[in-house]
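Encoded as structure tokens, here's the structure I'll be asking about.
Heads up, one of the protein chains got dropped from this complex, but the rest are sitting where they should.
Order of writing sets the labels: A and B. Residues in every chain begin at 1.
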Amino acid sequence: MKRNLKIFISIFLVLVLSIVLTACNPVVQSGNLPQGDSRSASGTSDTSAGTKTEQGTDKGSTTREKVTLRFSWWGADTRHQATLAAMELYSERNPNVRIEGEYGAFATFHQKLLTQLAGRTAPDIVSVDYKWTHDLIKQGSPFVNMYELTDKIDMSGFDLNFAKIYGGDDNYLIGLPAGVNGMGYLYNVEFLKKFGIEPHNEWDWETVIENGQKVQAQDSEKHLMYNISEHWVYLVKTMLKQINGNTLLNDDYTLGFSKEDITKVFTYIRRLVETGTVPPFEEGVLYENVYADQNPNWLNQKFGIFPTSSSLIPGIAAASDFELDVFRYPVPKDAVDPGILVTPSMFISIYEYSKYQDIAADFIDFFFNDEEAILILKDTRGVPANEKAKELLVREGLIPKQVADMVSQSLTGAGIAENGPSLNPEVIALLKDYIQQIGFLKITPEEAAEKFMQELEALAATLK
Amino acid sequence: MVSRKVLKRSARRDIGSQGYIYILPWIIGFLVFQLYPFIASFVYSFTDFSILKPMSYVGLNNYIKMFTADRLYWKSLSATFKYVLIAVPGKLMFALFIAIILNMKLRFINFFRTVYYLPSILGGSVAISILWRFLFSKDGTVNVLLKALGIPPVDWLGNPNLALGTMGLLVIWQFGSSMVLFLAGLRNIPSELYEAAKVDGAGKVTVFFKITLPMLTPIIFFNLVMQMINAFKEFNAPYLITKGGPLNSTYLYGMMLYENAFAYLKMGYASAQSWILFIIIMLFTALAFKSSPYWTYYEDGGDF
Partner (left out) sequence: MSRIKIKKKMRVFVSYIFLSILGIIMVYPLLWMFSASFKTNNEIFSSFSLIPKVIVSGGYSGGWKGSGQYTFGRFFANTFLMVLPTVFLTVISSLLVAYGFARFKFRYKKFLFALVLASLMLPSEVVIIPRYMLFNRFGWLDSYLPFIVPAAFATYSFFIFMLVQYIRGIPKELDESAFIDGCSSFKILTHIIVPLCKPAIVSVAIFQFVWRWNDFLNPLIYISSVRKYTLSLALRMTLDVTDTIIWNQVMAMSVLSLVPPVLLFFFTQRYFVEGVATTGLKG
């Protein structure tokens, strides 16, 4: 019957219309409002929803109304729990403020952040990785300039010179660094002992090869070290800095090295492969995107040294059932610049469109300077970049020895900082490609040097 | 008795508006949820949109650059084509073969069917990437088995010539959904046809080629088109297992898009690339549709 049909269609339309109407809550006017309003639309019992709509930059501490801030970060359980605990402590002390954490894994954080920035829905407090800051700043970084908050946040414990290397410049600072990470060699104590290799802080590149050959001579199935894809890139950059004191690309996007320089580096890479210091690329490339804690060859003691950033040590140590220690990254005696990479673990930034910038600043001040907070957060974000915090943790013995050692070792050889152009992801992808070609022995170092320079120049020109 | 012609005329609910009423939900949905993103991405492809900065018009630059100045574009495109040629037939054949076996009245068949669908449920699980590395590493399960047969170990995922195929295996292994569709299709074949064939004394092979296969062609067609579309767009497999390596041999188009959009912040460029992929997929789909009258059999007589 046509009537049945009509009835059905009308019911369907009514159903649909009602869904749509409840969804398009009139509270939301434009896309510019932060998350709170869309949350009230989906019917959560958020006490903050009703009261905070019209304020400009909130003078939080003076009003008694309830506010909710959002804070995003990446990590695993220990960091999540510690951060949540610190946030709760802050709420205890400031009962009108509630902070909601938006936490998850690192791998997809960047994509999510970009989407949020595009939609103007980023959280009030955002964690930013040092590799992203250059691009973000270049594209009009929507984060509050930390220099303007010196009256609200006690920054005396921070080395702002260090912070601005990756976080901005003399006029703008994207955020405050949470921790310091240094690059170094993490090694399997038993392995080196077994092969008669001496770990000490004066290794240079020839030592690496010699010891690599030593290992291969005794057991052709084992290798001295393994470099993940990320690390090959660091190796190239560090060696270049040691050879000519320059970053890969100059600030004006011109090449920071000569053909001679890069040929030296590429030749060295080939030697590493040919002498068996590192496993053949066919074998090793499988694990080039995971760290030692997920590499069976490390866990089964098939290689002894894993060059790494200090931030990864706790995770790797938890998975390794043998003793670990650290020693300094190789620096030749005649190095122009020692070159070792020392970086901030992450920046804590305030979103420019946050409606609670003052409260956010207050929370950040608490986060970094309050003793109780520091003791709760411990080293979950690396060795603290804030001197006072670091001293406190060291006094309480809360920083694992290897992590502290690697950071201090790296600081004795800290190289000039990476600049934006050298951190560009397309540049890095290009370099990785050439490293692979050399590693798979598909191309000679000289050929690679020439082609790489050509392509890099062309690419850099488009990135300017 | 009404004449057949009159019956046909009144039975045809055609060129009227009833059809529109039924597809109305889709029309609304398309206009509200899909048209805007469609158009937006098309517009982006002519700009230098980079998510964070306001965009500016660049005309056909993105398209030109793609074909002339992108060192990885052609490599990615060819890897993707190769991948489609491996994954689509592989998946279809396995799915059909297993579906036919699972269509039999065996005991515990429910259990078996669930087992064969399992890989599709595992999908992009975290464990898959770990496991795949395990199985195919130099000391992995596969090589251990080969060793037992006296074959030397192979770098399944490390050798640039093999990595694509190995990754294809992961996708073929997840043939579950195609298989389920074939099962549903097999069940739709009226048993009278089989009975009649038996009466006529037809053998198993004849039955398969003269009854089963033709009746299944709508589903074969569907699986072919959908698997092809998905294979062209594939992103998960390389992202999980190889991240595009070794030597970019598994750098599928989907992965290239993702990197350009979110790693290099070149959303405008990525949009242009996706529209080219869209055109490629559309061409092949159109080809498939054009060819379908020659080999697909519909109960409604092909009348669409």
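By our rule, a contact is a pair of C-beta atoms (placed from the backbone, for glycine too) under 8 Å apart; a residue touches a chain by one contact, two chains touch by 3 or more.
Predicted, not measured: the structure shown is a model, and the values here were computed from it.
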Residue of B:64, B:121, B:151 or B:287 in touch with the missing chain, whole complex considered: B:121
Absent-chain interface as seen on chain A, which is shown: 1-2, 4-5, 8, 15-16, 19-20, 23-25, 27-28, 30-31, 35, 37-39, 41-42, 70, 72, 74-81, 84, 100-108, 111-112, 115-116, 118-121, 123, 291, 293-296, 299-300, 311-312, 314-315, 318-321, 345, 380, 382
Missing-chain contacts mapped onto chain B: 7-8, 10-23, 25-30, 32-34, 36-38, 40-41, 44, 51, 98, 101-102, 104, 106, 110-128, 130-131, 134-135, 140-141, 173, 177, 180-181, 183-185, 187-192, 215, 218-219, 221-222, 225-226, 229, 233, 235, 254, 257-258, 261-262, 267, 270-271, 274-275, 277-278, 281-282, 285, 298-301, 303-304
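Going forward, only the chains that are shown with their structure count from here on.
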Between chain B and chain A, distance of the C-alpha-averaged centres to the nearest whole Å: 36
Touching residues (chain side chain A, partner chain B) in the complex: 5, 9, 12, 16, 110-111, 114-115, 117-118, 135-136, 139-140, 142, 229, 281-289, 294, 296, 425-426, 429-430, 433, 436-437, 440, 442, 455, 458
Chain A-touching residues of chain B, taken from the complex the two chains share: 21, 24-25, 50-53, 69, 71, 130, 133-134, 136-139, 155, 157-160, 243, 245-248, 259, 262-265
